[in-house]
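All protein chains but one are shown in place.
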Amino acid sequence: MFSSLSLHTIIHVAVALLFPPLLLGVINRVKAVFGGRRGQPLLQAYYDLWKLMHKDSVISQTTTWVFLFGPVVSLATGILVALIIPLGHASAPLAFAGDVILAVYLLGLGRFFTMGAALDTGSAFEGMGSAREATFACLAEPVLFIGLLVLAKLTGSFSMIDVLGDGVAEAWSGATVALLLVLVSWFVVLLVENSRIPFDDPNTHLELTMIHEVMVLDHSGPALGMILYGASLKLFVFAALLVRLTGLAATGNPLADWGIFLTGTIVVACLVGVVESAMARFRLPTIPAALVGAGVVAFFGFLLVMIEL
Amino acid sequence: MMLLLIILVPTVLSGLAMVVPWNQWRPLLIPLAATLHLGLVITTLSGGETSAFDRWLAIDPLNRVFLLAISCIYLLCALYAPGYLWARANRSNRVLCGCVLLFLGVTSLVCLSHHLGLMWVAMETTTLVTAPCIYFNHNARALEATWKYLLIGSVGIALALLGSFFLAYAMIQAGSESTLLFDELVEHSHKISHPWLHAAFILLVVGYGTKMGLAPMHTWKPDAYGEAPGMIGALLAGVLTSVAFLCVLRFFHIAHIAHEDRFAQRILVFFGLLSMGTAAVFMARQKDIKRCLAYSSVEHMGMLAFGIGLGGMAVGGSLLHVFHNGICKVALFLAAGNIHRAYGSKSTDEVTGVIRRLPISGVVLLAGFFAITGSPLFGPFVSEFQILNGAFEAGKPALGLCFLLFLLLVFFGMGNTLVNCAFGPLPEEGTTTQFSDRFSVVFPLLLAIGLTVLLGVWTPEPLPAWITDAQQFLQRSPAE
Amino acid sequence: MTNELILVSGIGAILSGIPAAVLPARFRIGQALSALVLVFANAVGGYAVFQRLIQGPQAAVTFPSPIAGARLIVDMDGLSAFFLVPVLLVTAAASVFGLEYWKSSEHPQSFRRVPLFFGIMSGAMTLLVVAQDGLLFLAAWETMAVSALILVAAEDHIAETRRAAWLYIAASHFATLCAFGVFTILRSMTGSWEFGVIENAHGPLAAIMAALAFFGFGTKAGIMPMHVWLPSAHSQAPSHVSAIMSGVMIKMGIYGIVRVSTFFPDIPLAWGGIVLGLGTVSAILGVAFAIGQHDIKRLLAYHSVENIGIIVMGLGLALIGRATHQPAWIVLGIGGGMLHVWNHALFKSLLFLGAGSVIHTMGTRNMEVMGGLAKRMPWTANCFLIGAVAICGLPPLNGFVSEILIYTGLFRVLQDTPQGPVQAAALAAPGLAVVGALAAACFIKVVGVVFLGAPRSDRAATAHEAGRAMVGPMLVLVLCCVAIGLLPAACVPLLDTMVTSWTVGADGIPSVGTEFYLTPITIMAGLLIALCLAGCLALRWRGIADAPRGLTWDCGYAAPSPRMQYTSSSFAEMLVKLFRWALQPVVHAPSIRELFPQRARFESHVNDTVLEKAVMPAVRGGLWLVRWGRYFQNGSLQAYLLYILAIIVFLFLWQ
Partner (left out) sequence: MMTALLEPCMVIAVLLNFYILSVSRLKMLIVVVAIQGVILGLMYPIVHQGFAPTAEAGLDLIPLVRLLALTIAIIAIKGSLIPVMLNRAVLLADIRSTVTSVIGFVPSLLIGGVGAAIVFVFAQQLPVSPDHHSPLLIPTSLTTVLTGFLILVTRREALAQVLGYIVMENGIFIFGLLLIEAVPILVELGVVLDLFVGVFVMGIIVHHVSRAFPEASTEHLASLKEL
């Protein structure tokens, strides 16, 4: 099940661990361009992480160990998921049959402890944030799953390296519409899961309107760094899912594949930036509707696959 | 001689009870008579004489079962009598004791008689001897109950007489000698006149069914059971209804020999389901514990009729159910009697927390409730389950499902009454009487519920063999 | 020998309550002795299960039955052995918990009858799963059901408890009577009540039997529309009783369904579909109802509905597999579902025990007045948290293992069938995903509101940790949860025995371990734990232990109070609204009309929709009909005599 320690594995681990913060920079840069600003350096997230790791922290009196465990788990699960999904090559260091489910559930575990950490502070706002996060996750998760069902149906497997492997590229010719629908719905999931506009505004300054950001208000220093890093990993994971889903990174040439993959993730980040710049944040009650809409889109894709084959 | 003794011993003791002047010692005659009776019954059944008076009295496989059943059930009630009557020392128990003792004599006579006329006379006498017992409390409600019991019972039994006459006439019609002797009827009934047999059977089932308490002739039951002392309720529900059932079985037997099974079975199933349904309706939201038990008795009489109507293994179930229902009803009625004494009420409005106020009676009530509703591990389950299985075995799953449905509805109704009064807070101080769970009034309950449990896990010999015999006796092919 | 041993174990358990019931209350020696006997009896049972695993099938033990010609059979087959594990483990743990939770000094009314019937119920469940004939099964079944009634009604002076007890026994008796029907039909088809494959199981009778089994046993199990009794009974019973009711007793309903499904040689596809469908509905709506609850035990009870739903989904998948002859689906479905039986037994009883120790110190089940208990009762809090993670099906704990098996099976449906309506079964997978997410939302709510944050009441501020007898059993259960989560492969032998016994005589049934390779789960769990440890060490290395403590960031408010924390209802509000169509929440909101409004109160609660909107109206309608019927007994003697006349006339006309 585990691929041997090949060059691809080494590249995979390196990319998974080092590349993600760059995407945050890309998004910021795109938004800056749209706003007519120069914006932060592309590598700003790396600087932030470095700085946070060296800062001291203040911890709320009401908290317990859960408060600190939240960032740790969210980072750990992020890393594991990044090692499960295929990146530039149809393999992954930790791939096994059924890892699709593990990946989704690992993200769930991360979310669980992030919400726990938020509730541990006893702040009304952080509670509010975690309630919203919980609600939207309930709606986003099935969308992801229906998409996976489509892929599993098309590729005849439910291991990440097959589902998002080379089979997808072949499937595009047969089930273009279905895959497009999945792509769209997953992009919505990406926006929700990573707390992006139009579902959440990471840069807002009013706690009442936040979702994800408000949950981590009390974290500081290395813990906050872990959260930031974990968030970038999550963004990277979803971007990678989208890129693998397009099936473009399956040319057969390893170098080209990795190149296409990395470019692809940056393109996804740019897209996120564009959406963030072009759209306003949804009203809170609209969000479930939008998510259910994404679910319906994915379900339609599933129906297409069922009927076509 | 033994057969005569079975009838005479209680009758003589009844006469004795009427002359014994001591209110305190008189009740002891009841358990004495019951013990002697059981002894005599056992001696007789284990190989004594089988017939007397030209087969006017006889023991056959059918009434053997019933004789044993009524003797056992009566003994359980009898053991309770002294304790209960001592608790009611302010009231003369002369008439009650006399009647209760005579009751044993005449029910034995009903059991043993092989002559339809004699059976009828004895049956009518049971109505007369139980009426004063129901009136024991001497209040307006008891009076009303007695009046209704007496009149409905008499009318019913009068119809049974007409039915008996019809039956005898049916024999004349068939060209054979007119007779009311059971053995002769059975012997010749294959050539009986069918229209008259039909009419006779209907009247007989309605008539003796009135004594059994099948719906819609059951209307006296809630009143009589509700107002009579618990012990009398137990006797009526355990003994009287059983012998009435025996009478119905006698005629079913004749109908069977006359190849009228389908007709007879249809009627019995009809009455069975109607009784169970009626009981279910009236048990819902029933506030009166004793009336609730009375409807339960209606339900179980329905079960008996239903089981016979189904044929096959259900017949055995029905016969066994006579024991199980009777013993369990004794436990329930005696417990209800204790509760009535202790609370001065039998309404669920006042009766709550019985398991605290009367720990033993309360537990027996609860256990008896589960037993009578057919919970496994209790006797009634064994028989009810056989009746149910009989329905499916006979290829009538719809009837079986109806049976289950009624069991469920009855459970709901009865449980809502009994479970709710078993649990709950203790009533306020001063609202209840001084009565408490003394040994003399609880050991018969414990005995009865213990027997119920015992019968639920083990059917002692020779009961299974006797039941099988009785079943074969009932179902033996008319050609033989 | 194993069958005799398990019989001894069951009977020992049944008798175990006697010391507590008869010995003097003062030194609690009776209770301790009872718990000891029960633990010992269950240990004997455990040894028997182990022996069965090693030695294979043994000769059955038979007894004469009260019904002539039938016999009672005790034989531990694979299915029995599998279900015995949670029965033995959880009842033993809960009985030790009860030592301290249900002290004679605190419960003078019921301290005798609770251990007595606790033992009876435990033993009855042991005997239930080893019974191989309808009569013994029914006897054990009813003993269990009635003992549970006594246990639920332990605090019968409370009116609500009595109502719950009554609702419970009414539903339970419905289940019992359905079981009557099932075994009766079994006998009418095979000629005896003994369990075994019915050769000619076709026609309407077989369908009736299957329906009775599913809806009857499903009522006991608490599958969605039949779950009405479950929330109130679980919340009103003493917590250690809730633990065995939810952890084990409702599994007996599942056992019933599973056992009866072995009687049928062929399963129609529709049965599997219905089972899977109702399982999914049960799982989703169960957790949705759970989210709306403020009563911690009611909430846990609804999670039982959810988890039963998951188990039933697995079963449904396996039935579909049997209908379409797909061994992989069978193995994954039944394997996952039954492993979830174990898992749910472990973590749900753990959670109920945890809730019990919270209730013991708080004196209430209302979560809205709790908060911050993790500081005051860390052992309970941590155990509860682990249970919460496990019940959400999150890695690296046991809930995940069973769910991934079911997921895999559902995915296999897509993979193994090229087309056809069977594929729709795969849609249960996203359903399961919704369930997982909702469960996570619900449990983070419970953990957050009860254990995290600041105390919302004085009682919560002065709460104390539970004693050793209460924490110990919880730790045992935690250990089991973790063990299955980390080493699921260890369960494979028993799972395989169970699957073999379920698929009587079928060829080509692979091992669970080959259908789903479990070792990666162990590795991934190890990696996850290692990474988390590393993260924690990193934080410690960065000096987090000495970090200064400050106030929570209060967003600029001057006087924050613990009452301002997000409560359980506020946390759930959005989700409750999403499921408004099913939950029908009742909201008592103040209407503000003046400029300076008076003190106002906002309250919302979620009642059981099925009970309030379907069952109660039906009961009321029935009673309305009955009232009409009662006019017949109107006290008039003339009327009564008229009935007699009428029935004679009717019969003469009819015949």
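Should a chain be cited, it is by its letter among A, B and C, assigned in written order, with residues numbered from 1 in that chain.
Rule of thumb we're sticking to: contacts are C-beta pairs under 8 Å (C-beta built on N, C-alpha and C of every residue); 3 or more make two chains touch, one makes a residue touch a chain.
Quick caveat, the model's predicted, so the values are computed rather than measured.
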Chains in view touching the one left out: B, C
Candidates B:223, B:260, B:299 or B:393 - the one touching the absent chain: B:223
From B:147, B:443, B:458 or B:473, residue that would touch the chain that is not displayed: B:147
Contact residue for the chain not shown (choose from B:60, B:124, B:260 or B:384): B:124
Residue touching the undisplayed chain, where the options are B:32, B:52 or B:158: B:158
Which residue of B:282, B:306, B:381 or B:412 touches the chain not shown here: B:282
Subunit B residues touching the omitted chain (full complex): 115, 117-118, 120-121, 124-125, 127-128, 131-132, 135, 140-141, 143-148, 150-151, 154-155, 158, 161-162, 165-166, 168-169, 171-173, 177-180, 193, 195-196, 199, 222-223, 226-227, 282, 286, 291
For subunit C, the residues touching the chain missing from this view: 630-631, 633-638, 641-642, 645, 652
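Everything below uses one rule, namely that only the chains that are shown with their structure count from here on.
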Topology of the chain contact graph, where touching chains are joined (line, ring, star, complete, other): line
Most distant chain from subunit A by Cα centroid: B
Chain closest to the middle, measuring from C-alpha centroids that were averaged per chain: C
Gap in Å, rounded to a whole number, between the CA centres of subunit C and subunit B: 43
In the complex, subunit C residues that touch subunit A: 371-372, 374-375, 378, 381, 385, 389, 392-395, 400, 403-404, 407-408, 411, 414-415, 418-419, 423-424, 426-427, 429-431, 433-434, 436-438, 440-441, 443-445, 447-449, 451-454, 516-517, 520-521, 523-524, 527-528, 531-532, 534-536, 538-539, 542-544, 547-555, 560, 562, 564-566, 570-575, 578
Subunit B - residues contacting subunit C, complex: 147-148, 151-152, 155-156, 159, 198-199, 202-203, 206, 210, 216-217, 219-220, 222, 263, 267, 278, 281-282, 284-285, 353, 355-356, 370, 373-377, 379, 381-382, 385-386, 388-389, 391-393, 397, 400-401, 404, 407-408, 411-412, 415-416, 419-420, 423-425, 455-459, 464, 467-468
Interfacial residue positions of subunit C with respect to subunit B in the complex: 64, 66-68, 109, 135, 138-139, 141-143, 146, 149, 153, 156-157, 159, 162, 165-166, 169-170, 173-174, 176-178, 180-181, 184-185, 187-188, 205, 208, 622-623, 626, 629-630, 632-633, 637, 640-641, 643-644, 646-648, 651-652, 655
